[in-house]
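Input: a single structure, listed below in structure tokens.
The complex appears here without one of its protein chains, the remainder shown in place.
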Amino acid sequence: MCLMLMGCDDLQLNNPYPHEEAGQSILYSSFTERPKHLDPAVSYSSNEYALIGQIYEPPLQYHYLKRPYVLEPLSAREMPGIRYFDADGNQLADNVESEKIAYTEYLINLLPDMNYQPHPVFAKDSQGKYLFHHLTDEQLDDISTLADFNATGSRQVIAEDFVYQIKRLVHPKIHSPIAELMKQHIVGLDDFSKVVAEKKLLDIRNETISGVEAINQNQYRIKIKGKYPQFKYWLAMPFFAPMPWEADVFYNQQGLIDKNITLDWYPVGSGPYMLTENNPNRRMILKKNPNYHAASYPSEGDPGDMEAGLLKDAGKMLPFIDKVVFILEKETIPYWNKFLQGYYDASGIASDSFDMAIQFSGQGAAELTPELKSKGIQLQTAVAASTYYMGFNMLDPIVGGDTERARKLRQAIAIAMDYEEYIAIFMNGRGMAAQGVLPPGIYGYQQGQAGINPYVYEWVNGYARRKPLSVAKQLMVEAGYADAIDPKTGEALILYFDTAASGPDDRSRLNWYRKQFEKLGIQLVIRATDYNRFQQKMRAGNAQIFMWGWNADYPDPENFFFLLYGGNSKVKYAGENAANYQNPEFDRLFEKMRNMDNGPERFQLIQQMQEIVRHDAPWLFGLHPKNFSLYHGWYQNLKPNLMANNRIKYTRINAKQRAELRKQWNRPVFWPLVVIALLLLGMLLPAFYSYQRRAKETLQ
Amino acid sequence: MIVLWTDGLLFLLVLMIVSLGFYLRGKEHLQRPLAKIKSSRAGMVALVVLFFFVIIGLMDSIHFKLANDKTNEVISLLDYWATPIREQQEKSYSAPFSAYLYSKELIRSEDGVQRWTYSRLKYGGRHLINPETEKTQDIAKKAALGFVKGAALFGFVFFLLWGLRKQQNKVLLPNKTSKAVWLTTFVMVSGSYTLIDLSTWYHVLGTDKVGEDVFYQTVKSIRTGLVIGTLTTLIMLPLAIVFGILAGFFRGWVDDVIQYIYTTLNSIPSVLLIAASILMVQVYMANNEDQFTNLVVRADMRLFFLCLILGVTSWTGLCRLLRAETMKLREMEYVQAAQALGVRRRIILIRHILPNVMHIVLISVVLDFSSLVLAEAVLSYINIGVDPTTYSWGNMINGARLEMAREPIVWWSLLASFLFMFSLVLAANIFADTVRDAFDPRRANND
Partner (left out) sequence: MIQYIIRRFLYAIPLLFGVNVLTFVLFFIVNSPDDMARMQLGQKHVTEQAVENWKKQRGYDLPLLWNEQQRGFDKVKQTIFFQKSINLFTFEFGISDSGRNIGADIKQRMWPSLAIALPSLLVGLLVNITVALMMVLFRNSYLEFSSIVLCVILMSISSLFYIIGGQFVIGKLLKLVPISGYDDGLAAIKFLILPVIISVVAGIGSSARWYRTLFLEEVNKDYVRTARAKGLTETQTLFKHVLQNALIPILTGVVVVLPLLFMGSLILESFFSIPGLGSYTIDAINRQDFAIVRSMVFLGSVLYIVGLLLTDISYTIVDPRVRLS
């Protein structure tokens, strides 16, 4: 004890990491749930992208600093060459109307000297034969993780690898979530999928897709149907990263599958980092890829980036951080506390720790509390490219349909649901009430008076104010529900809210919804069920009112409006239009808008569509969340970028500063232990004396 | 008047206990243990506390719809009584007795200027003009008033009884135990009066995230705890008694089958069994939505099923005890004699075996009660407990878990659920000890 007390000057008893890691350039991050898939053809969620974004490199990426988001080449040497063709194969001019275009061709030139990370799939013996493609039982015995292989190899990334990955997208064994979507767009992919449907995964290499071909080692070409300008955004997603065929051969061995060594857990990439340890039950470690191609920190950015110190590293070779450790951390409390102790480098802010972290200045701007500021923590905020809405099932006889009665009811509810209060209570103001389908930052979004939803808000004194409840009540009267009495039953109108939320944390939220409907006199019945049932209900169209959200795949208005396109109706076509909204005029405009390049005409179309949706109110526009992130002072080169998922390579850790501060912040407190020990002793002593007295007495 | 499943069963249980009490009145062999319970001071005080909880729980189990209300809302007698507290909902967190919200917020005043400050509560302490200076005095005054009211009520009843007793020449406070009992009653009555009086003016235990009164929540949670603790045993008793006695008495293949059933059930980790069953209930409710249009009915159904499942998973322990005891009794001379005399087996079971194992049943019922109340909290943590809209200590603790990380920390939800749950479980444990000491023959010999 004494020794411990003396040594405590330098002691960090609560350091969860090995002592020797202290001064190294390691980024500590976390994951709450183990990622399901790390195969770039399958992976489709942000927590997985946090990992594979660093490992796999698709042809394009989003510029780290520039706003609005622009694409720039990543594994491509320059932006793809785009050419348009008509149905007969004649090349068209670049500015031709989209109706005339039958095919678009993307020609992608690759960087000349990219190599894969060192990995056993490439390991060859002296004769040039693959060492581990036909593992014997004896070899398998010694292997429990990928690190147990005693040899690794590498090879150049070639155009054929990109083509191979596109082939993988449609193989039935892979279950790529975008297979159906891509079949609609890429020429020949549908036919290809029929050809390979019964073939083994290993055989797809020899089949060809008519619309996708590798011209030579560094060039390949993709042909898509029609114009579809959004395709370039897909090229920035890991779905289009290169995949060596060796990986599928290697990982298809049953002996490895039984040991959970699969492509879903051990990626083979060419990006700045490689996954060296993957224990999804505990932690995942990314290390610098020694074979990473030359890439440098951007030397230009937005105005203000220079002043913010974001260009200090301009032109320096990437990546800066040597190792990234992702640690399993399910509970928010421990995570937050460890962040404050300096053991995590970055953190979001849970609603419960918000008051500790953030205060608002007189002007309504968020800033850090003095306590956090004194620790050198920085705050970054950004409105996410996502939207949360309350959907009405348009097939429902009461709230749905194109009748004036139902529309007025929906509009009345839209006014009554006070999302400003919701944001204040549940999100600590970290969000903005939505005025339409599009979040800010997406083309077509309008600020100020022009952008408000005139059915719910009015413009007063320079800000949007929710219409008073009396307007909603008037709408209810017009809809035939005076005082919310359902004329059919003579009782209060009962509506049903379907949700998959059932945790105790959701209880207050659900109560809040009830309260909002009660303002109009409507009884809201909450039908909470598990996620599966909820999905089933949505597919069958049995839900009435529900909450849903959407995160943009890419920064284009098409990616939001398609959620309301009649052809995507969930019940009829199993699409993403969960409200089953169908308005011919809207659909017509959407089809037109979808293939346009950004410009005044498109902007106009978008405004028209917004107006239709606001009037029909199939959605009650909820909110766009604002992301608040905190970073310790030693974590540098950070700029919020909601689209890019390969940000880690740009960032930097000042490990020395971190080690110092951690020491300062984590002095253990011993005195309570001493006090408790003394108390126990104090309790025991008199008892001991009385015992001694008794022991001396003779037995009665 | 609406009778929910758990309401009906709860009152059935009360009825059973009361009629059992009447039936057993004056039975000779019960006098000694009952007298022993009566003379135990801790046991009787615990019983008074339990009684208080039970009254609140029963009040919360009489459900009805208000006649003049079109909102289709089902409320209980307790809700009706606590209507002001129930409806005085604030915006968000506020500390106990506070007149302000717990966190600052952006307020836009009429002239459009925004300020970042604590705003006053809508209900809590609204009668105060200047809370900083008036509050302490006001609280003390209102508390004293409430206390006096409660004390007056108690005094009235007490002296009424005292007078009656006096007429019959009996003493009301014959010994230390009855003094303790009356003292506890006095504290409970006037204490609750004080709290009730205060809570119309203040949020005595603060408010939660959506501004609901925490005191109201904890009081509502009492019913959930009681239902789980008692109904589960109601469901498990018939299973355990019938199977246990049959297995012990008949031996042979009956014994084999029953042993097989309970070993199988026992060997499944009970958490997993409960999880699967709760999911099944949810599916049932999703498929029969029209029967569960009302939130209260839905939540009640889930609560009922939870009791059912807990009953199914927990009858095995008691069953095994009863089996062993019956096997012992079977060899007793008087049972052997009855058999030799040709008394029918059914009669033997009911006349001779059942009454002689009842002490085991009683002991295990009171012992199980507290562990079931505790189990509810744990199950709610894994989301397989009661419905999230049900008020329960488990749900409260779960919410409070996140509040511990707030800075400044929100401690009152946790404290409130801790205090109420702790007092119920503590009372139950102490009472269980008393009952065990009184009824367990082994212990009876020990002293």
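Remarks
The chains carry the letters A and B, assigned in the order they are written, with residues numbered from 1 in each.
Keep in mind that, in the parts below, a residue touches a chain if its C-beta (ideal position, glycine included) is under 8 Å from a C-beta of that chain, and two chains touch if they have at least 3 such contacts.
Since this is a predicted model, take the numbers as computed values, not measurements.
Among B:157, B:272 or B:332, only B:272 touches the chain left out of the display.
From the set A:185, A:338, A:602 or A:632, the residue in touch with the chain omitted from the display is A:338, counting the whole complex. In the complete complex, the hidden chain is touched by one of A:202, A:257 or A:677, namely A:257. Touching the missing chain, out of A:14, A:299 or A:489, is residue A:14.
The residue touching the chain not shown here, chosen from B:92, B:218, B:232 or B:370, is B:370. Where subunit B meets the omitted chain, the residues involved are 260, 263-264, 266-269, 271-273, 275-277, 279-280, 283, 370, 374, 377-378, 381-384, 393, 397, 400-401, 404, 414, 418, 421-422, 425-426, 429-430, 433, 446.
Where subunit A meets the chain that is not shown, the touching residues are 13-16, 18, 33, 36-37, 44-45, 172-173, 175, 177-181, 257-260, 262, 264-265, 279, 281-282, 327-331, 333-334, 337-338, 341, 343, 530-533, 535-536, 574, 576, 666-670, 672-673, 683-684, 687, 690-691, 694-695, 699.
The working rule: only the chains that are shown with their structure count from here on.
With each centre defined as the average position of its C-alpha atoms, the distance from subunit A to subunit B rounds to 44 Å. Here subunit B touches subunit A in the complex through residues 70-73, 89, 91-92, 102-106, 112, 114-116, 208-210, 212, 279, 282-283, 285-286, 289, 293-295, 380, 383, 387-389, 394-395, 398-399, 401-408, 410, going by the rule given at the top. For subunit A in complex with subunit B, the touching residues are 332-333, 336-337, 350, 352-356, 359-364, 421, 424-426, 429, 461-462, 485, 491-492, 494, 496, 501-508, 510-512, 515, 518, 521, 523, 525-530, 533, 537.
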